[in-house]
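Removed from the display is one protein chain of the complex; every other protein chain stays in position.
Labels run A and B following the written order; every chain starts at residue 1.
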Amino acid sequence: MTSHMKRLAVLGILTLFILIPLFVRSDYFLHLLIYTSMYSILGMGFSIMWKNRLITCGQAGFWAVGAYTSAMLVTRTGLSFWLALPISGMASALFALFIFSAALRAGPLIFFMISLVSSFIVMEVLGTVEFFGGWEGLMGIPRPSIGSFVFLSKTSFFYFVLALLVLNIIAYYALYKSRIGRAWTAIGSSARLAEVQGINVYRYRLAATVIACFFAGVVGAFYAHYQTMLVPNTFSFLLSIYVQMFALIGGLGYFIAGPIVGAGVMVFLPELLRVTEQFQPIVFGILIIFIVIFLPGGILSITDRFSRLIGGDLFRRRG
Amino acid sequence: MKKLLVLKVMGLALILLALMVFSSVAVAGSDKTLKIGNTVPMKAKEGIQIKKWLELLAERLNQDGGLVVKGVKYNVQIISYDDDYSADTGRAAAERLIYQDKVKHIICQWGSAPIVATLMIAEPNKVLQIGNGMTEKTMETQWNYYYRTPSLFWINGQQVEWVEEFKKRGLPMSVVMINPDDVTGRGATKKNEMLFNNIGVKILDQLFYKRGTTDYTPFATKIKSLNPGFVDTGTTIGGAPTLLLAKALYDVGYKGGKFFNNMADTWKEIVDKVGAEAIEGAVGGFKDPREYRTEKWALELCDAYEKKYGVWETDSVNWINGWFALMAAIKKADSLDPDDLTRALDGLKFPGLYVNSKFVSRPDMNNPRTCDAVGQQIWGKMTNGKFRVMPIISIEENYKQSVVSYGLEKAFGLQ
Partner (left out) sequence: MDLSLFFQCLVNGLALGGIYALVASGFTLVLGTMRIFNFAQGEFYMLGAFVTFGVCEVLNLNYFAALVGAFLTMALLGVILQRFVIRYTYGGFFHTVLATIAFSMIVQQTAVITFGKTDRFISPVVKGRMQIGEVIVSNDKLLLIFLGAALIILLYYFMKLKVGKAMRAVTEDQEVAGLQGINSRRIFTITMALGCGLAGIAGAVIAPVLGATAGMGHGIFIKILLVIIIGGMGSMPGALLAALLIGLIESFGYQFIGGYNELLLLCCLMPLLFLRPGGLLGRPLAIPE
């Protein structure tokens, strides 16, 4: 497939998304899209670590760090949101560095467990310590503004998060295509082999983790100022699991498109089926089991199979 | 290969777009339907019951000829979503009600967290909200469309009465307060702290447990070691928490007085599973209107509930005041417009299934708007293994005693 066609296709989809607010009147629909975008970013963070054969169960915690950092900086010190945004990303990245730098040396299972424990700790600390607002959380977080323009409407937030998402995609795409990305691919297929080939597995994995958490922090800051209120219970261990599900449903092998598709499905499916809050975990659970057993490659793997079917292999059996 | 990619991409985009568009189609309601919004935690029996009550009330109203405003007949439709007692889910539910269902009135929400989350969206959209909520944040002057009933601020008449009760029994005037660690619990603690300080009760400690705790032994042990005259269990909800807390206190051998605000539906199970000695003399809010109400319409309503749902439940007969307040206001204003209704709600006195109430202002919060409702108070005491109703406290008595208990005589002009 020529990159020219690919670029055209991507631009086409992008234009479609940019034009959506003009056609859609429902604020609620935009709200759902905003959530999908945020979740996509978190999911892509998971994917980048997965590419390195690392399973993280703590993305919700880093999202929280970013959200609370920005919220507290802006409300308590009056710092401009636009400064707080990258600072939140860095805070999250530093926190990841702090937690994972030692864990990575100890092996993937320990890494997994530490990410799990860290997500519990983050929520517990944010809830118990009064400084962070306790279980009541923080309220009255101001909306971002540029000069006299204040982000009030859903449409404005939609474009904002779309911009973040696009930036994210471009960043990840560039990384994946670069030498770093190639190192990651090598680590992903066999860490031992990569080590032997002279790749510093530890450093590249740490880089992937820190980058993923940076973006999680940035989108966390966005979330805080979009919702204007934060509660610790949002950033639960269940949310970290959901992030894993975004990547799984879309397709673990598709590092950029997978989480986006997965997030879209998980946000819109309950709306489509008019599933009440109560039944959502059941629906998701069944979906996961279905995918894990019948479609381990995720939804996007269907397109692969489909293309294989009509791609001229009809008369040739694959071994 | 080219065709393949185009097909792939377009197919995917189309599927995603179709998914999104279909899911966002809002169902248009008929013109003559008044949609009233509500959110409740479906995981709590109070929430489930509030929803059931509202649906019953709407059904009866529609059967009786609907709601007539300015000569137009409306069928009332209750739209109720689960708010999971959390700010997040509450907010999502509120967004759905206000942006998708386009309601202009949200009533009978339960629990500070979802109420405050809803408030953030209701106010800018001029949606009238009549709910409860322990937190005093809803009584601030920045809000214009929030009205509180039943109000947990105006229940001190009851608490004062209970302290008197314990004084008569000769118990020392010291207390340990234990509450769930959430918005409601923290609010309750602050409120009662003021109360105890103003009527001369010494607070020995304030304990908080995480919602969902089942093992109250550590707390009970701590309380036993502090040995207060009585224990105020605050907003500890009925059912398991009340039973387990009562059991834990009994197990460690604590013998003082107990405020069990929400024991009205659990006392029987406590007597059965733990023993009557565990809660003898304990006091709490009384819940069953059938035992003290004499008005025909109230008793008929209770019967209708039992008939429709097959079981008589009392946890939420108090929390549905919002419905009665709204209906009274609509009748008085002959309008559905939230601004007209706020004028009608000014100083409004209205009947409720549980108690009658009256909206008053909050000069202590510098709020001249009559946003908070004072009601009569019904309470009970465990006597000889049975929970018996005690004499009713009137609106005026409750108002006065509450103001005194807060030490706010000056602010309320009652000197």
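The rule is short, and it goes like this: a residue touches a chain if its C-beta (ideal position, glycine included) is under 8 Å from a C-beta of that chain, and two chains touch if they have at least 3 such contacts.
Only a predicted model underlies this, so the values are computations on that prediction, with no experimental measurement involved.
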Checklist outcome for this item: Contacting the left-out chain: of B:33, B:214, B:366 or B:383, that is B:214
Next on the checklist: So one chain is hidden, and I want to know which residue out of A:72, A:164, A:191 or A:300 touches that hidden chain in the complete assembly.
Outcome noted: A:191
Next on the checklist: If I consider the whole complex, including the chain that's not displayed, which of B:101, B:165, B:251 or B:397 touches that chain?
Outcome noted: B:251
Next on the checklist: Please identify which residue in B:181, B:232, B:288 or B:372 touches the non-displayed chain.
Outcome noted: B:181
Checklist outcome for this item: Considering the complete complex, of B:73, B:202 or B:273, the missing chain is touched by B:273
Checklist entry - Can you list where chain A touches the absent chain? => result 50, 53, 55, 99, 102-103, 106-110, 112-114, 116-118, 120-121, 124-125, 128, 190-191, 241, 244-245, 248, 252, 278-282, 284-289, 292-293, 296
Item to check | For chain B, the residues touching the chain missing from this view | outcome: 43-45, 48, 181, 207-208, 210, 212, 214-215, 217-219, 221-222, 224-225, 239-240, 243-244, 250-253, 269, 272-275
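Going forward, only the chains that are shown with their structure count from here on.
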Checklist outcome for this item: So, in whole Å, the Cα centroid of chain A is separated from that of chain B by 37
Item to check | For the chain B and chain A complex, residues of the former touching the latter | outcome: 1-2, 4-13, 16-17, 19-20, 22-24, 26, 42, 81-82, 84, 86-89, 91, 93, 95-96, 99-100, 113, 116-117, 120, 137, 181-183, 186
Checklist entry - Given the complex with chain B, which residues does chain A contribute to the contact? => result 1-2, 5-6, 9, 12-13, 16, 24, 26-29, 31-33, 127, 134-137, 139, 227-229, 231, 233-234, 261, 264, 268, 271-272, 276-278, 303, 306-307, 310-311
